[in-house]
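The complex appears here without one of its protein chains, the remainder shown in place.
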Amino acid sequence: MTLKMTIPEIHAFLDEVFPQVHNRFNVTTLPEMGATVEMRISESDLRPGGTVSGPAMFALADVAFYIATLAMIGPKALTVTTSCTINFMRKPAPTDLRAEARILKLGRSLSVGDVTLYSKGLDKPVAHASVTYSIPPSK
Amino acid sequence: MTLKMTIPEIHAFLDEVFPQVHNRFNVTTLPEMGATVEMRISESDLRPGGTVSGPAMFALADVAFYIATLAMIGPKALTVTTSCTINFMRKPAPTDLRAEARILKLGRSLSVGDVTLYSKGLDKPVAHASVTYSIPPSK
Amino acid sequence: MTLKMTIPEIHAFLDEVFPQVHNRFNVTTLPEMGATVEMRISESDLRPGGTVSGPAMFALADVAFYIATLAMIGPKALTVTTSCTINFMRKPAPTDLRAEARILKLGRSLSVGDVTLYSKGLDKPVAHASVTYSIPPSK
Partner (left out) sequence: MTLKMTIPEIHAFLDEVFPQVHNRFNVTTLPEMGATVEMRISESDLRPGGTVSGPAMFALADVAFYIATLAMIGPKALTVTTSCTINFMRKPAPTDLRAEARILKLGRSLSVGDVTLYSKGLDKPVAHASVTYSIPPSK
């Protein structure tokens, strides 16, 4: 297996299909079957008590696994999340987040794996997600 | 068991603790151990192909279960999601969403249940979430 | 949609494909898109403190959703579980269990829904599962 997309290609693709999240996500490493993705936290992601909202963490887990999968299969925009289980483990700091996505199975119709989320610069995870994406059939 | 908050009290509380989502969520019915909550979909929630994003659906499931729980226990803002499993079942229409939250167990430290999501006006669910919230201890 | 299997047909099918669990499961009602299934608890399912083991509850949730799905699609033995999230909510009594399975989406390749588990005779649920089955393609 070799990667079908580079980091610049992933960034260009995200800008094209999700223009409303332009510059929110930054892919920092893209090995086979995985991805490290950072998310810039904005005011609207914060919650009282100085923490990051659950939906913001979900959004990062979701996009990080999407990126890891697209890098392996190429730019199929219709690859969609079918399920996600997220366990919130520690209150995140009000800072940018980092996601480590890992594909455990890449089949023809499903990509299955997990994502561990960290507050940037800290080494204890704030959340862990199990994710399944459905891959559209090739023509 | 009786409800500890009314619909107007819930709306006022959401405005206070989540000012950035003002008017996004509308509680329509609030029976014991449940809640029906509508979410106004905005441009930034939409995805190519005319559908609603996964994180937007997650946000609605999360807040609907939060509301159902707060109505039973009172306004404890530090009640936080500990886990959520969401299965995406059908592509939602690019319209407002409706969530039906149901508490299956309300203990002293955990509230556990599920939320079924619909595109407003349609009767087949678009997603289903199992949710657990942690309730802070009373003083 | 009409049912493709009756309760006696389901029982005969289970005996054929899972002979090792003969008489363990009893389908009591079989409406469209759902099933009520009871499980006989044996000594090996019990745990210290007089409760039923987690794996026994998982087994019932799994088979109840399998039965609800097969009743809709016919006896396709290769229909397999792809994911299950189970929340354990109350300590079950050391008695038989009852499962209420509900299909929320029946597609060509996936059946998605949930199962609520009860200690027989009691009305507060002991566990709740979200389940996805993969349906093999028709020839």
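First chain written, first letter: the chains are A, B and C, and each begins at residue 1.
Everything that follows uses one rule, which is that contacts are C-beta pairs under 8 Å (C-beta built on N, C-alpha and C of every residue); 3 or more make two chains touch, one makes a residue touch a chain.
All of these numbers come straight from a predicted model, not from anything done at the bench.
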| item | value |
| --- | --- |
| Which of C:Pro48, C:Gly121 or C:Pro137 contacts the chain that the document leaves out | C:Pro48 |
| Interface with the unshown chain - residue positions in subunit C | 17-18, 20, 43-44, 47-49, 54-56, 58-59, 62, 77-78, 80-88, 91 |
| For subunit A, residues in touch with the removed chain | 85, 87, 89-90, 104-105, 112-114, 116, 124-125, 128, 130, 132 |
| Contact set of subunit B toward the excluded chain (per top definition) | 82-83, 85, 109-110, 132 |
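Keep in mind that, in the parts below, only the chains that are shown with their structure count from here on.
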| item | value |
| --- | --- |
| Innermost chain, taking as reference the mean of every protein Cα atom displayed | B |
| Taking each chain's C-alpha mean as its centre, the one farthest from subunit A | C |
| Computed distance of Cα centres, subunit C from subunit A, in Å | 33 |
| Intercentroid distance (Cα basis), subunit B paired with subunit A, Å | 23 |
| Sites on subunit A at which at least two other chains make contact | 82-83, 85 |
